[in-house]
Each structure stands twice: as C-alpha cells, then as structure tokens.
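Now for subunit A:
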Amino acid sequence: MNMVDAVPLPWVLAVAAGLFCIGLFGALSRRNTVGILLGVELMLNAVNLNLIAFWRYLEPNVVAGQVFALFIITVAAAEAAVGLAMIIAIYRTRLTVNADEVDSLKG
Partner candidate 1 sequence: MTVEFDRGKAYVVDRGQPKLRAGQGMIAGLDVVIRHFFSAFTKKLETPDETSGVFTVQYPEERLAMPEAFRNFPILLFDDTTGQELCTSCFQCERICPPQVIHMTQAVDPTTGKPVPAVAEFMIEYDACMSCGLCAEVCPFDAIKMDHDFELATDDRAGMTVRKADLDRPVSYYETIAPTRWAEVKDGAYKKLQGNIKRRSGSIGLSPRAATAPKKAAPAAAKPAAGVAKPVAVKTAMPMAAPGKNMSEEKLARLLSIRAANVAKAGGAAPAEAEEVLATADTDDVAEAPAAVAAARPVSSGGIPFSADNLLGGVPANTTMAEDKVERLKSIRSGNLARRG
Partner candidate 2 sequence: MNILIMVIFVVLAAFTLAAGVMVVTVKNIIHAALWLIASFFSVAAMYLLMEAEFIAIVQVLVYVGAISILVLFAIMLTRHVTGEGVRQLYKRWWIALIVAAALFGVLIVPTVFNYEWAVQPSGAQISIASTVEIGTAFMREYLLPFEVASVLLLVALIGAIVIAFEERSTRRRVLTLAEEVEQRRQRNESLRLAPTTHASETSE
C-alpha cells in the first residue's frame, strides 16, 4: 500500500536527476544572477529529493536521511539570503544584474 512497492527506486532517482540537470542548465545558461540563483535552488531541491528517496527505500527506520535533508534546507536558505544580498549590493553599485557585465574585478 505504500510508496516502496508502488514505484521502483530508480524512477524516483531519475526524476531527481532530471530536476538536477535542469537546474544545472538554468544555472549555467542564465545571464541574470537571480536566474542563476533559481537554478541553484532547483539543484538543491533535487539533492533533497534523492536523500529522502534513499531514506524511504533503503533504511526507513534510520533517521539520518531526513536529518541530512533538513541540514540541506537550512544551508539552502542561508545561501539564498546571502546570495540575494550580494545581488542587491552589486545592483546598487553597478546598476546591473547581468552576470556577464559584472565580471571585471577592477574598482
């Protein structure tokens, strides 16, 4: 009646991998830094999906999988906060948000 015998594990992992690759493509191809951040968020989500799938299919009684997923969520939140703060700081000085226009290191 539960998920384990309804859907085989590789399917879930495939979906997570798909999501990961879409996120990767997003992160690599977007010019807008916020777009890149969105891509990174997708990748982190895909990783979380993997973790929960492994926890649910392989050892549901051990709680490590869920705890680790929680840590990833906190890190993702912290990373999003700092990333966006940086984007706003860059925008305030350079008046642009496109990654390729802010690649010069000089003042």
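Regarding selection, all candidates are chains of the complex that A comes from, given by their letters.
The criterion applied here is as follows: contacts are C-beta pairs under 8 Å (C-beta built on N, C-alpha and C of every residue); 3 or more make two chains touch, one makes a residue touch a chain; residues count from 1.
In this text, all values refer to a predicted model and were calculated from it rather than measured experimentally.
J.: Among 1 or 2, which chain makes contact with subunit A in the assembled complex?
T.: Subunit A touches candidate 2; the others do not touch it here.
J.: Going by the contact rule at the top, pick out the subunit A residues touching candidate 2 in the complex.
T.: By the definition above, subunit A touches candidate 2 via 1-15, 17-26, 28-32, 34-35, 37-39, 41-42, 45, 48-49, 52-53, 55-64, 66-67, 69-71, 73-82, 84-89, 91-92, 95-98, 100.
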